[in-house]
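As you look at this complex, bear in mind that one protein chain is not there, while each of the others sits in place.
Letters are used for the chains, namely A and B, taken in the order the chains are written, and counting of residues starts over at 1 for each.
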Amino acid sequence: MVEEVKSGISQLLRERRPVEEPYGEKGYHLSVDMAPKDLIDVGRFFKEKGFYLACALCVDFRDYLELVYFFAHHEGHCRVKVTSRLDPQAPYAPSLSSVFGSALWYEREIHEFFGVRFEGHPNMAYLFLHGGIDFYPLRKEKVMVSEEDRALLNSFRPEEGEDTFFINLGPQHPSTHGVLRVVLKMDGEYIERAEPVMGYLHRMHEKMAENRTYLQFLPNTGRMDYLGAMAFNLGYVTAVERLCGIKAPPRAQYVRVIATELNRISSHLLWLGAYLADLGAMTPFLYVFDDREQILDILEGITGSRLTYCYFRFGGLFNDVDEDFITGVRRFIARMRGRFQIYDDLVTKNVIFINRTRNVGVITRETARQYGVSGPVLRGAGIAMDMRKKEPYAAYGEFDFSIPTGSYGDAHDIYLVRFKEMEESLNIIEQALNGLPEGPIMAEKVPKKLKPPKGDLYHVVETPRGELGIYIVSDESDIPYRMKWRVPSFANLMVFPELVRGCLLADAIAILGSLDLVIPEIDR
Amino acid sequence: MIEDIVGKIGQEALRLIIGLVGVVAFVVVNALLLTWMERKVAGHMQRRIGPKEVGPFGLLQPIADALKLLGKEILTPKKVEKPLYYLAPTLIFIPALTSFVVIPFDAYLQVQDINVGILVILALSSLTVLSILVAGWGSENKYSLIGAIRSVAQNVAYEIPLLLSLLPVVMLTNSLSLKDIVEAQGKIWFVVLQPVAFFIYFIAAVAETNRTPFDLPEAESELVAGYHTEYSGMRFALFFLAEYTNIFIVSAIATTFFLGGYRGPLLPGILWFFIKSYLLVFVIMWFRWTYPRVRFDQLLNFSWKMLIPLTFVNLIITGGLLKL
Partner (left out) sequence: MGKEILPVRFAVLDKVLNLARANSLWPMTFGLACCAIEMMATAMSRFDLDRFGAAVYRATPRQADLMIVTGTVTKKIAPVFTTLYDQMPSPKWVIAMGNCAISGGPFAFEGQYSIIEGVDLLVPVDVYVPGCPPRPEALLEGFLKLEEKITKTRRFPGPEKRW
């Protein structure tokens, strides 16, 4: 596939040729640099080949602004980095939103953080920032917002039509959605249009990454997705290890897998309870927290925290596991297998639940490719892509587990996929426990001040929500130059406005719940 | 002197006044008891103990809630339509109170045995719908309005199966008076003769009282708090109380019509009445903590396309069997 893409782009671009990169060090196979005007042609080329836009970001290199796009494929194994340089005084680029739907929000984000103007983009209003900001936050020097840009940014005004009216869903929710506001244009009980408004929890993680050393940034990763904090920790730690060329010892890798899978189960359990609470059944919410408390007790024994972990270190772990942990996990596995029957009886076979979730929010493969959906939402639509199997990291390659997929892509299938994923996670934990090797938990010769070599890296892991991409640009100092987090909930939320068109309000809640969003990771 | 007062008012009137005072007292005590019961039942179903610290077994909890609601600031939002806003809480309480007049607690413990007893109750229960609509409209709030509209559609749709499922019992006893219906269950309870009617009545009753799985008008995760979003303090308490009183009334009617009312061996009648009614109340609470919510169009489909035809079939079969 890599060869095919390389020759295809060479034919398309004649003057610029793609460069093959070492996948093990960089995380992508090809990189192409081009002029801004060729972006749309290249985008169309990738769309024909069945690629999806994984991420679009911008890096401020002081002399120039570099737009970076990552294209990846669901089934094949090929990731291409497309870059384009812009003049910092007049940063104009064509918009890819006509080709890939996911470019809509990525470009809005780049616009408000860097000031890049995308021509042809339908809506350049504020995405994350609020109206009082008068500079572009992620630029290295302070660049003020021009008057016309300010008018563009403040241009979000829901209009009124006859017989329709607007409802705000949030930002205060009586459920665990978090601070997401969705402006719904309603026609009676049916929804005509939905527009999510984000940024109510924008906590400047990317700006903090440019002001903190690699180790100081580690606690931030847990706060981004507090339900799957281990997975975010794991992603960050393995990314930096890959960048610096450090290898963690096998025992540390196995324990990392066990901890991450336990966290995955607890995240899916919470999703289950919260989803049912949204649909009106209060009791599974409490049963779920019961099971979760067992996991939290086990993890608290080794990490010291219940929710926002900071367990991994560059090169291994900071604390070894003991006998209590192993017996606790074995007991938990036995107990959890019995609990699945309860949830099956209470939820899966419940007629009201099936009626609420069957044929609700159907995601087709084309939609999934258009928006870059990942995780259980993607697997519910029938595409079996799991980063643990596709690009294995941290000892996942040594375990034998299957990837559950659905067939219709509706909310019920997504629920079943998550349910089966919990069972698969139990299998992985069992295999890891049985094969836990002895040995050190920390690699030797890890420098105290970590100074990665110059370059960049795009590392991908599988969090409970989907594909997390971490892009680090390093300039040989101990502070990252730029760190971009491609979070799964952001891409999953992009599908929402398309799915709810013409639905009832109750269906919109069911769809929003099935996407399993965690707002702090969207808002970063 | 007492004889003079009694003579002036008349014995009937005195009996009526005592009965009404008793009813009001019962309604208040019942509402307090049901709030406690709901939280305890919810707690135990969810593997925890409900209120425990406030008094023994948490029995003083409803009193604490009531006192707190009494002591809240009386807040009227600026934009509401004042007459409608003030009217709604009182209006919702009237059918609840007045329905108790005809319910037979025991053979001689009925405030007034009106000979069209069940018609009185059914007619007054439609006032509940009106008051919900008034509350939703008067609050000048989009969410309240949506909640009120949903509630009106739901209540109208489920009044019909409610009524039609009580009709076979009326046909069997040839009387609309509640006392006669209870007396007619001397040999066999009507739940044995009319099981389908009992289930339909129960489902329609749960829908009428806006309880889960039919609690869309107050769907928390969708509509903030539905039609009583803008009410605070004592006004909100009245909505709360009216809901629990309605639950008891529908259970009492189910007991009267299908489960033999106050009939039963050994224990005094009133005790049997309470045992049966509170058992049904417990089942209604059980539903709330087990099932998710039904979607709106599925709700209406269920009533119009399934329940009503079923009641008609039941009526025809009953009529046919009676003729034979």
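One rule holds for everything that comes next: a contact is a pair of C-beta atoms (placed from the backbone, for glycine too) under 8 Å apart; a residue touches a chain by one contact, two chains touch by 3 or more.
All figures in this text were calculated on a predicted structure; none of them were measured in a lab.
Touching the chain that is not shown, out of A:D187, A:E293 or A:E398: A:E293 (per the contact rule at the top).
Among B:I63, B:A107 or B:L310, the one in contact with the hidden chain is B:I63.
Across the entire complex, the residue among A:G199, A:P376 or A:G513 in touch with the chain not shown is A:G199.
Remark: the omitted chain is touched by one listed residue; of A:S10, A:N154 or A:N211 this is A:N211. Among A:L227, A:I265, A:I298 or A:I441, the one in contact with the hidden chain is A:L227. Residues of subunit A in touch with the missing chain: 129-130, 132-133, 137, 171-176, 178-179, 199-204, 207-208, 211, 219-220, 223, 226-227, 270, 285-286, 289-290, 292-293, 306-308, 520.
Residues 39, 43, 46-54, 58, 60-61, 63-68, 71-75, 220, 224-225, 228-233, 236 of subunit B touch the missing chain (whole complex, contact as defined above).
Criterion: only the chains that are shown with their structure count from here on.
Each chain gets one centre point, the mean of its Cα atoms, and the points for subunit A and subunit B are 49 Å apart. Subunit B makes touch with subunit A in their complex at residues 42, 45-48, 142-143, 146, 212-213, 215-216, 219-222, 224, 288-298. The touching residues of subunit A, counted against subunit B in their complex, run 165, 167, 173-175, 189, 276-283, 286-287, 290, 346, 350, 352-353, 355-356, 504-507, 509.
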